[in-house]
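Notes follow the structure.
Shown here: the complex without one of its protein chains, the others still in place.
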Amino acid sequence: MSATQTLLSVTGLTKHYGAHLGCADVSFDLYPGEVVGIVGESGSGKTTLLNCLAGRLAPDEGRVQYTDRLGDSMDVHAMSESRRRFLMRTDWAFVHQNPRDGLRMAVSAGGNVGERLMAVGARHYGDIRSQAIDWLDKTEVDVGRVDDRPDTFSGGMQQRLQIARNLVTGPRLVFMDEPTGGLDVSVQARLLDLLRRLVAEMGLSAIIVTHDLAVARLLSHRLMVMRRGHVVEQGLTDQVLDDPQHAYTQLLVSSVLQP
Amino acid sequence: MTPESETDQQYNFAYLDEQTKRMIRRALLKAVAIPGYQVPFAGREMPMPYGWGTGGIQVTAAILRRDDTLKVIDQGADDTTNAVSIRKFFKRVAGIATTEKTREATIIQTRHRIPETPLEDGQIIVFQVPIPEPLRFLEPRETETRKMHALEEYGLMHVKLYEDIARHGHIATTYAYPVKVAGRYIMDPSPTPKFDNPKMNRTPALQLFGAGREKRIYAIPPYTEVVSLDFEDHPFEVQKWDRPCALCGATESFLDEVIMDDQGTRMFVCSDTDHCEKRRGEGHVGPAQEAAE
Partner (left out) sequence: MSQEMIRLTDVAKSFTLHNQDGATLPVFAGLSMSVAAGECVALAGPSGKGKSTLMRMLYGNYLCPAGSIEIRHKDGWTDVAGADPRSILNLRRWTLGYISQFLRVVPRVSALDVVAEPLVSRGLPPEEAQEKAAAILTRLNLPESLWHLAPATFSGGEQQRVNIARGFVAPFPVMLLDEPTASLDKTNREAVLDLIRDAKARGVALIGIFHDAETRNAVCDREFEIASYAVAA
């Protein structure tokens, strides 16, 4: 196995909310091109962990170390806010469960996609617009709707637009919080297929929080199972789901209805 | 000078007490030191409602000296209600001289326009500002806009212009057109028409902005670079009219449309009344005058 550099190296990440535990002593490495799923029931600490990883929430203990394109390693929580925000709109992306949290509802679809380009200095309207249209096409949003506001879109379209907005600058690492939550099953399938394709084509690394084991199986290479803030089991996705070792994972897997 | 007898002696000079004036001057100094940066200040209640220029009036009151000559314009005109009452106010509480002529004024308080006559070294122009935050249009959170200013994250400002072009085919913003001051802060010249944006660039005069309701002061020191934002393929342009001023024939000034009767008769005239009168005094004649003669 080649000694590739980690993209994200997480050690001993712990977060408390007063007496309540968010996540405890989480450690793992993420390599380029790898997709890690975080599963567990509501309140298990998945989203807390994701927010700590993405630098949106400061952990009480532990470290998240990111290695950039140049091979420079940096502590996500020790860097300046401006650096972190710069990272967030260049190398990183964050897809929210609710598209309203990740989109500007008062701005056209094209403007939403173009924002990240303008944020990194694009100043040619024609170029920005054609890149936005290109990404609407890639994410299967009708390009004829480029000037429409997202509040006139369906939930699935909004979510695809959010993905376009996030991927337009070619990030290396995407954080996703229940990306298919709240969508109809048929709409979910389309979104999953899209995500799977984009992740593979762009060689993206991703950390995906989901409570849906089917989503985890389809998208992630590796799985972490969380319960009450602790990672109780982790490993290869199909191994964890098909031969779960921990009592909680066995319960989780056996609780899913097989259609 | 106004005779002593006309000045209302019940008030401190220029209405505000000296403490307040000092506080505002400190905010002004900070604003001048950081061009385009919005400095919070403890705005006072003024004897007029918000929206009537309370921000500009407090700035003027804080910088006014007894030997100043004040000009007040609203939409470029010296004779509109707002301009007349502010002028009268300062006459009464400060007893200072007033004028309608741009060249004679040491301080010009304005609501919309920058006079057509180029400003000179030593002059101060005070803008009344309703909404000081240029990013407010797309980002309603004050905490977030402050952070964006601090970290120079201004991509959002171009989103606004992008939206304009997407919707109208060109940048349709005609007033409150965002500018970058001294290569650092994005500033809203609101509600000045973009026609006047180029006049802000490297002007010898000091430009001060007061927002009464939002209690913010900002400034552009003399000879500071002020650049209007744009796209490479949609460069910044000022408004143009396809006809001259009906009264003075000026082709390079900002024109107001005036409705003459209920038959739809319209006339385009200089919004800067002083400029128009000065030109007519010099013998310039517009189409309306010619027709009358």
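Residue numbering begins at 1 within each chain, and the chains themselves are lettered A and B in the order written.
Heads up, the rule we're going with is that contacts are C-beta pairs under 8 Å (C-beta built on N, C-alpha and C of every residue); 3 or more make two chains touch, one makes a residue touch a chain.
Treat the numbers as computed from the prediction; the structure is a model and nothing was measured.
Every shown chain touched by the omitted chain in the complete complex is listed here: A. Residue-wise, the contact with the chain that is not shown comes from A:238, picked out of A:61, A:81 or A:238. Where chain A meets the omitted chain, the residues involved are 1, 31, 34, 189-190, 192-193, 196, 200, 218, 221-222, 235-239, 242-243, 245-247, 250-251, 254.
Rule of thumb we're sticking to: only the chains that are shown with their structure count from here on.
Between chain A and chain B, the centres computed from C-alpha atoms are 47 Å apart. The touching residues of chain B, when paired with chain A in their complex, are 138, 147, 151, 153, 155-156, 158-159, 162-163, 165-167, 231-234.
For chain A in complex with chain B, the residues that touch the partner chain are 81-82, 85, 89, 104, 106-108, 110-111, 114-116, 118-120, 123-126, 128-129, 146-147.
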